[in-house]
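All protein chains but one are shown in place.
Here the chain labels run A and B in written order, and each chain numbers its own residues starting at 1.
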Amino acid sequence: MYHKFCRLCHSIVIAILVLSIVGCAAPVAAPSPAPAAEAPAPIAAGLEACQGQNLVLASMTDQYVAAFRALIPQFEEASGARLTLDELGYVDLYQKLIADFVGQTANYDLMTVDIVWSGEFGQNQYTLPLDDFMARDEAELQLDDILPVAWTLGEWQGAHVAYPLAGYANVLNYRKDVLEEAGIEPPATQEELLAAAQALTDPDAGFYGMALLGAKGPAVAQDYMVWVQQHGGRILDDEGKPALNTPENAEILKFFGELFNYAPPGSADYWWDQRETAFRSGNVAMMEGWSIARAGYENPEISSVVGKVDIAVAPVKAGLEPKFGFGGWGIGINADSTPQEQECAWQFIKWLTSPEIQKEWLRNDGAPIRRSTMTDPEIVAQYPWMPVLLESFEKGDGDYRPRIPQYSIIQDALGTHVNAFIVGQVTAEEALDAAQKQVEDNWQ
Amino acid sequence: MVTTDHQISTQENRWLARVRRFRSREGAYWVMLAPLLVFVVAVAIYPLLFSFRISFFKYRLTDPNQVQTFVGVDNYLRALQDPTVLTALRVTLIYVAGTVIVELLLGLALALLLASEMRTTRFVRSFLLVPMALPPLVVGLVWKSLYNADFGVIPYYLKQMGVSVGRGPLAEPAWAMPAVILIDVWQWTPLLMIIFLAGLKSLPTEPYEAAYADGATRWSRFIHITLPLLKPTILVALLLRTMQSFKVFDTIYATTGGGPGSTTTVLNFHIYTVGMTFFDMGYAASLANVLLVIIAILSALYIMLLERQQL
Partner (left out) sequence: MIFRRSRHSDEISVMNRRSALERVVLTIVTILVVLFFMLPIFWLVTTSFKFGREAFAIPPRWLFFEFTLRNFQEVLATTKISQYLLNSIIVSTGATILSLALGVPAGYAIARSQSRILNSSAYFFLILLMVPPIAMLIPFYLIMRDLRLLGTYASLIILDTVFDAAFVVWMMRSYFADVPKEMEEAALVDGASRFAAFWRVALPLSIPGVVAAAIYVIIFSWNDFLFALMLTSPETKTIPLGILASFSAVEINWGKMAVMCLFAIIPALVIALFLNRYFVQGATMGATKG
């Protein structure tokens, strides 16, 4: 008996020792691929820097993640580097990235950067400013092919802390069959939008006019700010200070709330996936959303409305000069990665955003940033809504959601209090007053 | 009685021997306790002290310069005046009261229902253990899907029964808290059930026989014998569940994110928001200390009641 326990005791001690060694070792990335025995595929110019590197890319689980999955193997073959893709939801992506930056652990070398994070990442020096790289490789980049509005994806105080990756236009998706049947023209103004939503809603049949994001947090904050932009309201005042509780914003909030009467009952809890599902399931007539989702409506595996959808530029309030919400994602390089990793990461960015690869990017559910991609005849033939997109980009406004470092404070305040208004807990004025107070209390 | 020298020295020797034995016995016990104490002090005390200290400072985690400014009790004063914090406190108390009371009653009822040792009841009991072994995050996600207003199973059947679901159980301000409490009840009632079962099994039979002989009904036997005898068990169960309930996080994170509005924002969740969304570490630490004090006071109350019970 004693010897058995002696052995048990020893094995426990050994196990602890082993675990501490295993545990304390920082997880070593997979060993670099050994040089191929046969003649390696010719490495494209500039990509030699990538030979043998191991990079990790953190990507939001938006539609373009499918494009990443398709294109990364091509990049690995062309460059000899190994690129691991980590897919994360919106909230976890933000937190893991911040934890990575603050902890200076450089777990992620590349990351998708939401347009609204530009200020925060820029001010806190989380990502590497890319201007030096851009100046050095200017000849290859064809910078003026990239639409001007797309540069807001990662621009902060003149420097670029992320490179444009996926440009989204806020567009109006609508069911052309439903609108035709009801004899309604696609709405050209916000007032028409409300009228159409009202006319098309039939709760008994389970059919609704609009699909909206109402869930507490980033979802409802984003949607509300879209409507603020479309009605000519502003989040910041002229000095760049938050001005949430202006009378105009309160009116807009009431309009926004009214739209919820014509949206599916669960809308007060909708995140992006639920709003998309509502539209794809055919329960909703119209939806304002990011243009990247448009291609998915033609995919029979995930859509019940194949062939029935059309898009138009998002309507603004009658009398306002048309400007359309622009959003999307940039791609950034971790400031804490090693210089070799940063160089290889830059090569990846260059490769990915080159005009040739951009066509593949778009075909795999990515979103465009280049004019050449959007006007390419093949692309336009496959995706006939490109001209609408181009118009939205050309008149796009990438600042309607302030890209300042304190954006997450504004988003959280609006996220909580607009949601409280939507569910009927407070009036519009109370909601915005509370949001303004919360922003001021937490302002840094 | 006159003590002789001999007797004195024997007494002394005995006392010395006792001390020596005490020391060697206790020494062994201290050695067995030491590794854990060292570990806990090293790993837990320092963070706790840090948390205590930083609550008197203003410190933004994401500050590139990592500046810490001393602000005295400002964070605590701010907490007392912050409407969000006071709301969170109220919400937490509602949540704890709701979950603990419902689980207590339901757990007791289940224990009584399934007290017999027949094969079927034993079988049923082992199935009922599954919920409490599941990750709270998974439980939250599953129930969130069940509660989904448009596609969820629960609103569907509610609508079939004619109950108006409105924006859904998790989005209607009046229903969000009960819905979240129900999730907690689903997960943790089995725990209370087995605690009460153990308590019931250890009850003596004599009082019951006597009462039966006296003609007492089953109900009065329950009220006048079972309940009083179960008091210590009830108190321990209350203590366990209250402590756990105050610390709820995963469920809220997975289901409502604190919404709609702030109706389900418990204090522990708010602390997380302050710390991980605003990165206001000093303030978050002060709120965490406040929560700890509340839990400690309540637990001390329970323990005192328990000790008195056992005297």
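Brief remarks follow.
Rule of thumb we're sticking to: a contact is a pair of C-beta atoms (placed from the backbone, for glycine too) under 8 Å apart; a residue touches a chain by one contact, two chains touch by 3 or more.
Quick caveat, the model's predicted, so the values are computed rather than measured.
Contact with the omitted chain, checked across B:P47, B:P64 or B:P178, is made by B:P47.
Contact with the undisplayed chain is limited, among A:G52, A:G296 or A:G424, to A:G296. Interface residues of chain A with the unshown chain, by the touch rule above, are 1-2, 5, 9, 12, 15-16, 19-20, 22-27, 29, 56, 58, 60-63, 65, 69, 84, 86-90, 92, 95, 99, 102-105, 107-108, 271-274, 276-277, 280-281, 293, 296, 301-302, 304.
Contact between chain B and the absent chain runs through residues 22, 24-26, 28-33, 35-37, 39-40, 43-44, 46-48, 50-51, 54, 61, 110, 113-114, 117, 121, 124-131, 133-139, 141-143, 145-146, 148, 150-151, 153, 156, 186, 190-191, 194-195, 197-199, 201-202, 204-206, 208-209, 212, 218, 232-233, 235-237, 240, 243, 246-247, 249-250, 253, 268, 271-272, 275-276, 281, 284-285, 288-289, 291-292, 295-296, 299, 306, 310.
Everything that follows uses one rule, which is that only the chains that are shown with their structure count from here on.
Contacts from chain A toward chain B in the complex involve residues 95, 98, 101-102, 120, 124-125, 214-217, 264-269, 274, 277-278, 283, 408-409, 412, 416-417, 419-420, 422-426, 438, 441-442, 444. Contacts from chain B toward chain A in the complex involve residues 60-62, 64, 82, 84, 148-151, 165-168, 170-173, 256-263, 273, 276-280.
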